[in-house]
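See below for the structure under consideration.
One chain of protein is taken out of this complex; the other chains stay put.
For chain A:
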Amino acid sequence: MRRVSRLAAVAAAVALLLTGCSSGGTADDGRITLEFQSLAWQKESVDANKQLVEEWNAAHPDIQVKYVQGSWDSVHDQLLTSFEGGEAPDVIHDASDDLADFAYGGYLADLRDLLPARLKSDIPQHSWETATFGDGVYGVPFLQEPRVLIANAKILEAAGVRIPTPERPWSWEEFRAVTKKLSGDKKFGVAWPLKEPVSATLNLSLSAGGRMFHRGADGKVTVRFDAADQVAPRTVHDQVNTDGSASGATLGMGGSDTLPGFFAGKYAMVPLGFSYRQQIVQQAPKGFDWQVLPAPAGRDGLAQGVSPQTLSVAEDSPHKKEAAQFIDFLLRPRNMVRLALGDWMLPTGTEALKDPTLHTEKNDWATGTALAGDLRSAPAQSVRGYAEWKDKVATPALQEYYSGSIGLGELRKRLVKDGNLVLARYQR
């Protein structure tokens, strides 16, 4: 009898748990409900996004937006499955370098006829290029960040080197000379965090006129590794292997990993994304004096490649027009500034960039904002086969080159010869 009671109790418990598992239904009250999947992750940024959604919902009772939290770490797989299953969010936050597969796969709506003229004209053409694939525009680029040099101001001042500005940046040669001057006694002028060396190398190479990917008249893309493409990688290689002015130990690190050594005065400068300032403000020892410097300039000035954050609309969304209206609301100049401040990044919109809060000296916002006009579409993000070229060819080749295992000739051979074999498979 006791056993029977026990069994009954277990059965009841399972039944109760299953009842608890049941998800509640959603009332169909006739209103349009859009799902907005955001990848904001820092508190200020999440708060800004949620607040904007609340403001929209208060002003648009017939078009309600539901905030859905996604994460950068897994967004590609999660979106791919959602697209395949026809369950994708209506409004999708992502980065432009993740959009190519989705755009070519027909999962994203072409926004050209959906967006208002105000938004189209507010964002510069070179930013639109980052989200243009084939003939269509599949995302609105709204936040971007240049790679900058974050410097230990005291070390630079003590060494008496010229401090570069966006108006008078260092050339690549001058940068190399300065890092030599800042090195010695187990200290380094610069620490390159090159765990993922390809995008950093390609994006910085734009300043010297390097493009590496060249589209022919037949529309096919081939890889070249000309003199202009070599300026940035050769500088890094020589700093590590010839001058001893860059730490070889940081080549395998991510950006955050270099900060302890930077705070300890081991490295005078670290090339990092502009948004890393937030971590520096949070983590730097009290009294640590740091400043933002522009990356070195070449024959094309301060040009560098970026892959901005984007907002897209799912092709399967039954409410594309309303989704585009919501994007237009999110990206009004004042709102774009709020999003930019939340993420410590730069807005793409020209009106938003004029906002005084982005021109303050505090945390060197002004230096970064001055670089916005030089940001270009990352060279390879629309090239089909780029992902494989990056993972199988360029990443190991650049890692070996930077560590001194191979020379420039071998690097060229791998990037070009092996690389073109990879790209050819995608362009038959």
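Note that in this section a residue touches a chain if its C-beta (ideal position, glycine included) is under 8 Å from a C-beta of that chain, and two chains touch if they have at least 3 such contacts; residues count from 1.
To be clear about the criterion, contacts and distances are computed from a predicted model.
Q: One chain isn't displayed here; going by UniProt, is it "Carbohydrate ABC transporter permease", "Cytochrome d ubiquinol oxidase subunit II", "Transketolase" or "Ferritin"?
A: The chain we cannot see is recorded in UniProt as "Carbohydrate ABC transporter permease".
Q: Identify the residue among A:32, A:46, A:155 or A:177 that touches the chain left out of the display.
A: From the options A:32, A:46, A:155 or A:177, the contact with the absent chain belongs to A:46.
Q: Any idea which of A:30, A:61 or A:86 touches the chain not displayed?
A: The missing chain is touched by A:86.
Q: Which residue from A:279, A:363 or A:403 sits in contact with the chain not drawn here?
A: A:279
Q: Which residue numbers on chain A touch the omitted chain?
A: 3, 10, 13-14, 17-18, 20-23, 35, 39, 41-43, 46, 66, 68-69, 71-74, 77-78, 81-82, 84-87, 89, 95, 195-196, 254-256, 259-261, 263-264, 266, 273, 276, 279, 282-286
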